[in-house]
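So the structure is just underneath, and the comments pick up after that.
Presenting chain A:
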Amino acid sequence: MTQARDYLVVDELTKHFGGLAAVEKLSFSLDRGQILGLIGPNGAGKTTVFNLITGFLPATSGRVTFRGESLMGKKPHQIVNQGLARTFQLVKPFPELSLSDNIRVACYGPRFMSQGLDEEAARHRILEVAEQVGLPDDLDQPASSLGHGDLRLLDIARALMVQPELLLLDEPLSGLSSIETQAIVGLIQALNQEGITLLIIEHKLKELMKVADRIVAIDFGQKLAAGTPQEVVNHPAVVEAYLGTKDSYASA
Partner candidate 1 sequence: MLANLKTPAQRHTAIFYGLIMVGFYFVPVFSDNFYLLSVFTTAYFYIIFATSWDVFAGYSHLMNFGHALFIGIAGYLTAFVDLHLGLPPLLVLPMCAVVCGLLGMFIGYLTLRMQGPYFAIITMAFAAVAYESAIMFSEYTGGEEGIPGIHPLTDSLIGDYYFVLVVMSLIFLFLLWFTRGRWGLVLKAISQNEDAVLASGINTAWVKIRAYSISGALCGIGGSVYAYSLTHVGPTSMEQVLSTTILIMAMVGGMGTITGPFLGALILVLFNELSRDMEEYRLLIYTVMVVVIIFFAPRGIVSWGQPIARAFKLGGKRGQAGS
Partner candidate 2 sequence: MKKLLAMMLILGLAVMAAGPASAADTIRIGLLAPLSHQVGEGEVNAAKMAVKRINDAGGIDGKKLELFIEDTEIKPEKAINGYKKLVMVDKVQAVMGAFSSGVVLSLMDHVARYKVPFISTASSSNTFGEKVAKDYARYKYFFRLMLNETDQVNGMVEFVDSFLKPKLNIKKVAVMAEDAKWTKLMGAQFVEQIKTKGIEVTDYIRFPFKETDFAPILSRVKNAKVQFLLEISAIADGAVYINQWHDMQGPPIGGCDTSAGSEDFWDKTNGKCMSETVFMYGAYDVALTPKTKPFWADYIKIYGKEPKYASGFTYDAVYVVANAVKAAGTTKADALVAAIEKTDYVGVSGRIQFKKNHNTICGSDGRPMMIWHQWQGKGQRLPVYPEKYATAKFILPAWWSVK
């Protein structure tokens, strides 16, 4: 239905906060079905890129197109309804709602509602998604009772509920135990198998290299390198940017 190449195109994207250039003329693209990793040191502007793509921040200049359509000037909820969902770096569930209600909220966007699905179908789908991401069985407990890892899963479940074609994950592995990390890596691969395209910000390069088809490295809002995982991590600019930081590939 759409071309596989240039599924998501980020073209000379720029964001200035006052005098500070958070993102400067950043360009990259993502093909359908791919998993693209976005890496860079802390404060490199990765999350800003996510916020620009998903409409949470207005860009200063440049453009983003998804399936050939510009996303510029669109509101976050409109972008979601084009099939582009995201998670948050700081996990943001609804603490006082039950797990199932956390996921249920996403049922009430037009993307789900327009399919004419009723409450029964919604309930069915909630169970399905919860099982797929591996949430605890008791979906009536409030989200505030979950641990950090399960909250990540909950956030992903909520994003999956809108049935995205392209999923943006913001540091899905940070702060997780190794078992939890393995689970999410597995989940990412499974989702990709189902045909979901993924754009992932991640510090844990080892895990990211396992799943990513390509990687873009940025620093100070500018692109340092792009290519296969091996190419990027060995790129001199990337090595330089990472050396001396504890996030470097060598120590990961």
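Candidate entries met the following condition: all candidates are chains of the complex that A comes from, given by their letters.
Quick note on the criterion: a residue touches a chain if its C-beta (ideal position, glycine included) is under 8 Å from a C-beta of that chain, and two chains touch if they have at least 3 such contacts; residues count from 1.
All of these numbers come straight from a predicted model, not from anything done at the bench.
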Of the numbered candidates 1 or 2, which one touches chain A within this complex?
1
Given the complex with candidate 1, which residues does chain A contribute to the contact?
54, 56, 75-78, 80-81, 85-88, 92-97, 101-102, 104-112, 140, 155, 158-159, 161-162
